[in-house]
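Take a look at this one; I'll ask things after.
All protein chains but one are shown in place.
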Amino acid sequence: MNGAHDVGGVLGFGPVVSEPDEPVFSADWERQAFAIAIASLCQGVAAADENRNAIERMGNVAYLSTSYYEHWLVAMEKLLVQKGIIDEQERVERVRAFLSGRSLPSRESVPDDGELARTVRDAIATGGPSVRETGATPKFAIGDEVVTTPWISRTHTRLPGYARGKRGTIIAYHGSHVLPDSRAHLRGENPEPLYTVRFDAHDLWGDEAEAQAGCVHLDLWESYLIERTSDGENMENSRS
Amino acid sequence: MNGAHDVGGVLGFGPVVSEPDEPVFSADWERQAFAIAIASLCQGVAAADENRNAIERMGNVAYLSTSYYEHWLVAMEKLLVQKGIIDEQERVERVRAFLSGRSLPSRESVPDDGELARTVRDAIATGGPSVRETGATPKFAIGDEVVTTPWISRTHTRLPGYARGKRGTIIAYHGSHVLPDSRAHLRGENPEPLYTVRFDAHDLWGDEAEAQAGCVHLDLWESYLIERTSDGENMENSRS
Amino acid sequence: MSGHHPEQMSEVEARARALESLLYEKGMLTPSAVDAIVDAFEHEIGPLNGAKVVARAWVDPEYRERLRANATAAIAELGFAGTQGEHMVAVENTPEVHNVVVCTLCSCYPWPVLGLPPKWYKDLAYRSRVVLEPRAVLKEFGTELPDEVDVRVWDSSAEIRYLVIPERPAGTEDMTEEQLAGLVTRDSMIGVAPALVPDRR
Partner (left out) sequence: MSGHHPEQMSEVEARARALESLLYEKGMLTPSAVDAIVDAFEHEIGPLNGAKVVARAWVDPEYRERLRANATAAIAELGFAGTQGEHMVAVENTPEVHNVVVCTLCSCYPWPVLGLPPKWYKDLAYRSRVVLEPRAVLKEFGTELPDEVDVRVWDSSAEIRYLVIPERPAGTEDMTEEQLAGLVTRDSMIGVAPALVPDRR
């Protein structure tokens, strides 16, 4: 989605501030939000792409002014309701109850046979590859010159705005991977060949590239890419 | 500047909310902020382009989460200090004084011969045209097909992000106008031919254009535009 | 402009007052200049100016031609000119063409004919959406356009300011220029709504 999360190359976010000896989590609610998300995703509540899409749709001002773990929390609030696991009214009432002094139940009062803990531990250790055996022949070969699609997307996509309509070179092929644009919207996995594309910094930023600029790499699906011919390259991509 | 103020086509800002019978100003501080800005600009404290640039540089999160008149106020705080009219420490102390209960001086205690009121009234009624007689021959004629520059800018510019690297047609010529990219950074007026360029919605948005989409017009300076030839059009603009 | 209880003062209020008081001390601002600016935009300069221009264009074909050829000069004939209206262009709605104005980069607006912009015009939602989906935005304003109509968006990226001349409503043949001006709303001159239809009870 062409939204405010797509910040590559956007100026005005200030300096990078790095904090020494930062803890993994800096508050209990961060631990809770993260654990809720991981446990839910491990149990198949939503795919990672749906989670990212939910975060992107939280509203631009909210997105930019809240932290990483709050993004996860917002996405889970939306997805758990959307999937029918939690009712929105029940959620709102429960928030109010905690604000009015309710406590979390004691450990002992929650039924817990340890099974879910084993499941999530296994899932974290195993992961879920996004590569799929499709037998598809990749359209591009390493060394091929390509141009990315110049269009914004109203739906979830992993082509950042700064790399729209830019020329690059294929430097790696990773087999076919689940297409986020499709899975994020429950339209199936639709795996597509995935490539690493190298962009010369000058082809991304023109004169605004740094002195002695190098290159930026993106991992892009086949449908994001158009073959680049020696001339007239953009005749085919300047109209859909 | 490639910043968060450049919102054309960005999704995620919610619905348009229109308020019936809205007052011109909804608080005294809005009146004050606006009057301060107009009086300062009328007295030549800064050009409108510098004011816009100051607003764009207030920081993305602050920009998106504050209102129009607060943007003007932020810009004036910066520009009045930058121009040496107000000292930053004095400003901060004065803010603190008002927060601690200080009142504005009574009307009568402020020296006021009515001269500045006459000046600002005249300035509002007269305005300040941005057209300049340069004798420059415009490079483009009405009907010419052009492509906009595809590059982001780190400095002030009036080419919106959604129209970078897009094809359009010249439909009007307005003479030479002061170049904001230059004046905003105190690099002189550098007037350039200014054109209205028509963009077919499909050339801006591809398949994301609305059904029965029409066109969008922008007023663009000559240095934002590249001549479009029948093929290889982007060979000349894909590298700087 | 004072009279608030200090304990209720917000930071933004204090910041505006701090600048105001400092500029008084520097001789860069006076109470009568503040009044002149605020009065001008609260009481003198507003959409009634633009409405008079549109009504004149509706009743006087020669004026309409002058307005289309050189809007700045034609608008000045009626006494309207100044800041943010130095370079005016009038765009005319017809059964075939609908125009709508925005400024995506800030909130440029033709002050001498419309006054200061309404909040929604300055908001991120309008600025971001109307260039991408003008029909959807217009529909939210109650303006549903037939498929055949050519929708033209004008994004005010330079110092050219646009005034939309809405279509003259049917059944207004007998109305005076002054009565007609009463039908011309701010929204119709931005292009998000048609002019009002006369009330015939």
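Order as written gives the chain letters A, B and C; numbering starts at 1 within each chain.
Heads up, the rule we're going with is that contacts are C-beta pairs under 8 Å (C-beta built on N, C-alpha and C of every residue); 3 or more make two chains touch, one makes a residue touch a chain.
Owing to the predicted nature of the structure, the values given are computational and were not obtained by experimental measurement.
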{"item": "Touch residues of chain A, complete complex, unshown partner", "value": "5-11, 13-19, 22, 24-25, 27-29, 31-36, 38-40, 43, 45, 52, 55, 64, 67-68, 70, 73, 76-77, 80, 85-86, 90-91, 94-105, 107, 110-121, 123-131, 158-160, 162, 172, 174, 177-178, 180, 194, 196, 204-205, 208-221"}
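Basically, only the chains that are shown with their structure count from here on.
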{"item": "Rounded Å distance, chain B centre to chain C centre (Cα mean)", "value": "17"}
{"item": "Distance between chain centroids, defined by C-alpha means - chain A, chain C (Å)", "value": "41"}
{"item": "Gap in Å, rounded to a whole number, between the CA centres of chain B and chain A", "value": "33"}
{"item": "Overlap residues in chain B, where contacts from two or more other chains coincide", "value": "9-11, 13-14, 64, 162, 205, 208"}
{"item": "Where chain C touches two or more other chains, by residue", "value": "124, 132"}
